[in-house]
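Sending over a structure as structure tokens; questions will come in a sec.
Every protein chain but one is kept in place in this view of the complex.
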Amino acid sequence: MIIVETKKIEELAESLAGKKKVLIVGCNGCVGIHQQGGERQAEELAELFKLDKVLKNVDTTVTSILRQCDKSIVKDALTDLAAEADAILAMACGAGVQVVAESFDIPALPAHNTSFIGVQERESETFYERCVACGNCILHLTGGICPVTRCPKSHMNGPCGGLYNGKCETDKNRDCAWILIYNRLKALGELDRLKTIMEPKDFSKKTHPRSQEA
Amino acid sequence: MSAEPSQVPDADVNVREESLPCYQCGICSGSCPAARLESTFNPRRMVVNSNLGKTKIPANNKSIWLCAGCFCCSHNCPNDVKVAEIVAELRVEAAEVGNLPLVIDEKKCIGCANCEYACPEDAIKVDPGTMVSKVDPSLCRSCGTCAVECPVFAISYANFDDSQYENMIMKTLEGLPEGDPKIIAFTCNWCGHTGAESSMAPHPNVGAVNMLCTGRIDPLFIYKAFHAGADGVLIAGCAPGRCFYKWNNKKAESRTKRIKRNLEELGIEPERMRIDLVEVNNGAVFSDSFDSFTEELKKLGGKK
Partner (left out) sequence: MAKYYSKLMESVASKEFTISGEIDPPKGSNRKVIEHQTELLKPHCVAANVTDNPLGIVIMNTLAPCVIMQEMGLEAIYQATCRDRNRIALQSDVLGAAALGMKNILALSGDHTVMGDHPQAKPVFDLDSVQLTAAIRGLVNGHDMAGKELDVAPQMHIGVALSPGLEPIEPEIIKFEKKIEAGAEFAQTQCVYDTKVLERILDLTSHLDIPILPGIAPLKSVGMAKFMAKNVPGVTIPDEMLKELVESKDIKETTINITAQLIADIKDLGFPGVHIMPVGMDAEVGEMIKRSGVR
């Protein structure tokens, strides 16, 4: 799912400068599920605004919708509320914010920084990036572990010389993706897969902005 | 008694006949932590009613769900009446007529399973068929952490819903004298309450809001307390590893971390928020903490 991080209050205050009536919209899609931008987080943000010396003067209305990346949901649920507001603070990923922005004539501002496509590990309360949407999946060759995402160098053919005790040169706490892949393929009895040279990735498939027929 | 005080007892034993020796001494109610929280929860009366043949729990009697299965009643009964087991049986009957410990708004529920992950008792689960959360009333111990974890406010409690707590916070704040820094202490009904209770009287600037568990403490309560004029907020819970609800004190701790981070971003000193996780009956620790907290808040002065 899409993982986001709420912007600092100060930054939000800056982007909302001059706005008197703000509609805070939670998104109960990815960011809601991960407790980063759903109805509760929208309520919490409004409560935090009340504690801020600048933002307390902003008149906030809080609502939340099923997901902000769907224009018809956005229009149905928000048209009336948006008519009453100077700006919309969208608690969605970057895609959701843009759908809200193109749906109304008032500014739609992002409440989050969009971080990555990832998963949540409940124990450590940490999100981990798992996919960079490269447009050319090779997970079938790598034991279900993505080297493009999980190796900081996106190496395709094995570990680099920065491998240290199974960890990555960029972070001593980060597992080397290629050691994970090696161990996994070994366990699966598919180590031979490692022996085939993987061709360079086709980045033409990743040229922004991408589109595809549904 | 051999039952472990870690789960609600099985209700399928024929316990009612064994309750006949009850002579209504009331030790069960007196020792009941749930009765301390809510006076309408009365184990003695439930035993008496059972003995009188009046076993049905009215559908609107929600306090029955406050029983946390601690077995204090059964342990302390001089006549070995199985009070906790009777309560458990009554709960099963209550559930049968739709009286449940918590209400899940199925239209709101997004099937995210945050409640499922948070529940220390495995009592709430996303139904794979409907993709909506469902509670197993025989396992729920009403700690309240699922409601706090729900990103869409789909879970509300039969006892002590959000507005009740918010009222309690406001009332408690109103009752604090002007002058010294006003502190709202959220105490869990176990170690936190028993420890903090004895320290309350000498600290008139501290107002306690007692909850079944620290897991129920909603960050919104804390923001609202600050907004309503609290100078400091303290959470009093069980010692690490000793939470009555397995891991809820840990959860409260991690929520506290997040809240402090948010306060700091707002320019509100994170020191205005504290969490004390202390062994049961440790009044002295709380007394010291109240003192030092009051001193610290005095130094910080009024909120900016």
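Just so it is clear, A and B label the chains in written order, and each chain counts residues from 1 on its own.
Just so it is clear, a residue touches a chain if its C-beta (ideal position, glycine included) is under 8 Å from a C-beta of that chain, and two chains touch if they have at least 3 such contacts.
Because the structure is predicted, anything quoted here is derived from the model rather than measured.
Participant: Report, in label order, the displayed chains that the undisplayed chain touches.
Facilitator: Contacts of the omitted chain with visible chains: A.
Participant: For review purposes, identify every residue of subunit A that touches the missing chain, sorted by number.
Facilitator: 152-166, 169-170, 178-179, 182, 191, 194-195, 197-201, 203
The rule we apply is simple: only the chains that are shown with their structure count from here on.
Participant: Averaging over Cα atoms per chain, report the distance between subunit A and subunit B in Å.
Facilitator: Averaging C-alpha atoms per chain gives centres 35 Å apart.
Participant: Spell out the part of subunit A that touches subunit B in their complex, as residue ranges.
Facilitator: Checking each residue of subunit A against subunit B gives 8-10, 28, 32-33, 35, 38-41, 43-44, 47-48, 50-53, 64, 66, 122, 125.
Participant: Along subunit B, where are the residues that touch subunit A in the complex?
Facilitator: Counting only subunit B, the residues touching subunit A are 110, 112, 114, 117, 149-153, 219-220, 223-224, 226-227, 254, 262-263, 265-268, 304.
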